[in-house]
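Every protein chain of the complex appears in place save one, which is left out.
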Amino acid sequence: MVKFLSEEWIEYGKNYILEKLDPEKDMKNITTSLLGIIEHVPPNDITMSFYLELKDGKLNDFKVNTGDSFQEANYVIKGNYGIYKDILQGKIGTAMALLKNRLQLKGSKIEALKIIKPLDGLIESLRDITDEFEE
Amino acid sequence: MNQNNVLSSDKISLEESVAIAEKGTHCGMCRIDFLGTGLCPSGKKYGYLAYWPQGRMEIIKHLKEDKIKPTEKLIEIANSCSLCGICDKQCNFATQLRPEKVARALKDYVDKLDKSQIQTVEEDDILKGLREIVGKNWATNDPIIIASYIRSIISPNGELNFYIVMPENTEQVSKIIKFANKNNLPFLPRAGGTALSVATPTVLKNGICLEHGIVIDLLRLNKLEIHPESSSATVGAGIASFELQKEAYKHKLRANVAEAGAHYCANIATTGIVTTWGNSYGCFADNFIDLVLVDNDGNIKKHSDMGISNPYTTEHGFTNISLSPSYIITEATAKLFPVFDDEEAVLVPFDNLKDAMDMVIQLGRRGVGLSLAVLSYKYLAEFICPNRKIAKDFEEICKNYIKLRYVVDVICDKNDKKIVEEMAKYSIDQSMMRTLILGSPKLASLKDSEFMKILSEEDDPLKAIFAGPMRKHFEKGLDASPEQLAKVYDKDLQDFFKKVYSKPEMSNVVWLHAFRILPSRLMRQMMTMGPGGAIWAGDKNHILKWIDMFAEVGNKYNLEHALGFISPLDNGKFIYIEYDYFYDHNDPDVANRISKTLLETTEKSLVMGQIFTLINYLFKGLYRKEHVLYPLFKGLTKEEQELFREVLHSVLGEF
Amino acid sequence: MVKFLSDEWNNISKEYILKKLDPEKDLRNVTTSLLAVIEHVPPNDSTMNFYLELQDGKLTNFIVNTGDTYVGKEAVFTVSGNYGTYRSILKGEMSMAVALLRGRLKLKGSKMKALQIIKPLDGVIVSLKEITDEFEE
Partner (left out) sequence: MSLEKVETMQKISLEDALEIAKKGSHCGMCRFDFLGTGICPSGKKYGFLAYWPQGRMQIFKMLMSGKVKPSEKLIEIANSCTLCGICDKQCNFATQLRPEKVAKALKDYTNNLDKSEYQEVIEDDILKGLREIVGEKWATNDPVIISSYVQTIIHPDSELNFYVVMPENAEEISKIIKFANQHNIPFMPRSGGTLLSCATPTVLSKAICLDHGIIIDLLRLKKLEVDVKSCTATVGAGITAFELQKEAHKHKLRANLAEAGAHVCSNIASTGITSTWQNRYGWAADNYIDVTIVDDKGTIRNNSDMDIKNPYTTERGFTDITLSPPGIITESTVKLHPIADDEDVILVPFEHLKDALSMIIKLAQRNVGVSLIVLSRKYLSEFLCPTNQIAKDFEYICKNYLKLNYVVDVIGNKDDKKIVEEMAECTIDKSMIKTLILGAPKLASLKNSEFLKVLSEEKNPCKAIFAGPMRKHLEKGLDASPEQIAKVFDADLQDFFKKVYSKPEMTDIIWLHSFRILPSRLMRQRLFFAQAGMIWSADQDKILRLVDMLSKVCDKYKLEHMLGFVLPMDDGKYVFFEYDYYYNHNDPDATKRVSQALIETTENCLLMGDILMVLNYLFKGLYRKEHVLYPIPKGISDEDLALFRELIVSILGDEFKW
């Protein structure tokens, strides 16, 4: 078990997705990319982001990045550290976070919601491996 | 009638008070002075919900079930009640409950406590930070105070890790939001709370309520300025519809407002202002000249700012569902409209919906009437009658004896009145309405009478009673008077209600439409869920199908249900329909069926097409109607329907 | 006479404004600053800008600058437009006010305030007119 956004987290995440998630069944063979911007990351109130790219349901790229320079992606979701934490701790679903404006979305809501389900699968996988957060 | 002797006894047990409290529905009528009694002194002084009658009723339930432990604040809350009895009068008018008895029980409970049982509450860094923004008195983490917000923003089955903060102005709201973000805490504004209390028993709970974090209670933003010179008003987020209307009326002006207790700004943010006046006063952005709002990053904006990104549009389509406001509206500049000297009410009774609907749409398109709606016998009965029992009998009489199932309800000037009267075979005028209001108990009592049986055998009972020979007998028979009506209230309140009903406005239909104090009766001791939305008025059969659908689903889940009202929008191009399901909010099983009904009717509506459902309405009131309602909604495809279910389930969970 | 936005232009304009424009009469002792962004500067379609600062009607700062990086300070007014517009203003074909009102120059900041100093600024423009004769075509 590792810490959210740490190097290991990325590695675990990658492997987990590759091993546990079936591109067809779980990921519906979707091809898309998602940039998650995480604001107010403790302790130093910094901004971080993770970029995730799926090709035909296979994980193509998954990386974490610190600072305000971001990568282009089909969908950009933005929210504070707390909401990501809630999502990864299973307190709130991604869709719900969107509809409650806890996560702000750049890009079509309709399209985004179409990939919510597979994303949920991914989130769950990350949920299982993430246990440590900045307080 | 065991409740009655509860009410008459002076001492009251905790159990009995909880029995009262559980019937409470957070209609919020105890927070506005709609009967001229003045306001609950402690609520006015301390602000937090906990110090208002509805708050005390909420608190006592959770003490009883040990969900919360007493704190210092509890003592203050209990003692702050002067037992002045204002709440009993207000609550009785709307719901026939006696909150003061609950307050008294709470005092007894507190008196019995010994100091050791009282927990002390620590101020943590978050609270410190909030207090730096709003001042010591106006931020708290006291569990008792927090508990008073349960069911009207906090879900009943969560922990109470919240903060309540009561900012005074827009700048403070902005600071609070920035502070919340920095500390990674979610936040949600609370105004009247009624929309939240209606959603809480249902599956929407998780979506609508705040799971933890900061409750921003907006009650203190009570700026209210009328500008007669430009017939507009500046309205703070803490101002209720009733208060705005009262000010406007002083200048012979009228605002387009929701139910008396609803806060004007919050109402714009949630559904936009949906009223019977909508056809002439507008909907969505029509209602305001400008808004001041704070976005989710804490930035203060105005709709009139040029630099901001388009504040008048929203994503189109059925998946565009929002479960919380994207802004907090802290101040609105509302449009006001002239009140004419020759305004009157005219009601046209119908025994079937189709004809009533035809008429209201035709009137809407022709711009006849200021307020224009079809009301069902259900609304008529609930609004007019002083208590549930009378309403039930009244309803049955309408339905089964006089076949008064719908009324086209028009408020208009004398010219429009002529027009309506020419279109109608006969109508119910002001004085007859007054008779019905004051005579409703007597009428209800005639339920199984000969008079009614004879009447029902007339080929047109409605005509006979409202325009025909029997009118005289009818009026005489009801002997409608404040005295008569007052009799239905608890002994100790009868004098008061005699005075209340002697006030002309209490039986003045125009006034009642403008100030909207009666809809609260839909929530008396029970809960209402009113799905519906705006439907394109071009195809009347489509509309009737839609309404039938609501009825079918209601039957399927055996719920008490009825059409509420129909009112034209956008020059009669659309009509707004509310269809209501009534249920006991303390019964988890029925609440569950309500949820299913809500989802099923929404899905069916979307499949039907040309319908903008309540679910899509939520939190879009501040946009231009042109961007919300157009292009017309097409019916969902199979695949879209799938998607819709997926979305809802990932939001609301399977059940 | 020099070329628009050249170093000489910058220097001469400075002197000229200081010498020829009376802070009180011509510039009405205004204190303000103006950042002018010039887009599509030929031949390479580059972006330039000049920053101009008046203290009580005295010119305290005047810098020309190439590329999208602006002078550090935030100007009270930022006007942006393409090279052609500035050219016709400096050639006296169009007044700055008209350029603003026609949207040829985009203004950041209050139009009301901007127009209050339009006269003094015109003074500056006129002086720039007199020393500028060469443009990229």
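By letter and in written order, the chains are A, B and C; residue numbering begins at 1 in each of them.
Note that in this section a contact is a pair of C-beta atoms (placed from the backbone, for glycine too) under 8 Å apart; a residue touches a chain by one contact, two chains touch by 3 or more.
Bear in mind that the values here come from a model prediction, so they are computed numbers and not experimental data.
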item	value
Touched by the hidden chain, restricted to displayed chains	B, C
Contacting the left-out chain in the complete assembly, out of C:3, C:20 or C:102	C:102
Chain not shown: contacting residue from C:10, C:29, C:65 or C:88	C:88
Which residue of B:117, B:309 or B:558 touches the chain not shown here	B:309
Chain B residues that touch the omitted chain in the full complex	229-232, 280, 285, 288-290, 303-316, 333, 335, 337-338, 340, 365-368, 413, 415, 418-419, 536, 538, 571, 573, 624, 626-627, 630-632
Residues in chain C touching the chain absent from view	39-40, 42, 45, 82-85, 87-88, 93-98, 101-104, 110-112, 115-116, 118-119, 122
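Heads up, the rule we're going with is that only the chains that are shown with their structure count from here on.
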item	value
Overall pattern in which the protein chains touch one another (line/ring/star/complete/other)	other
Mean-CA-position distance for chain C and chain A (Å)	49
Computed distance of Cα centres, chain B from chain A, in Å	39
For chain B paired with chain C, centre-to-centre distance based on mean C-alpha positions, whole Å	59
Junction residues of chain A, two or more chains touched	none
Residue ranges of chain B touching chain A (in the complex, touch as defined)	181-186, 206-207, 211, 296, 315, 317, 319-326, 643, 646-647, 650-651
List of chain A residues in touch with chain B within their complex	39-40, 42, 45, 80-83, 85-86, 91-96, 99-102, 104, 108-110, 113-114, 116-117, 120
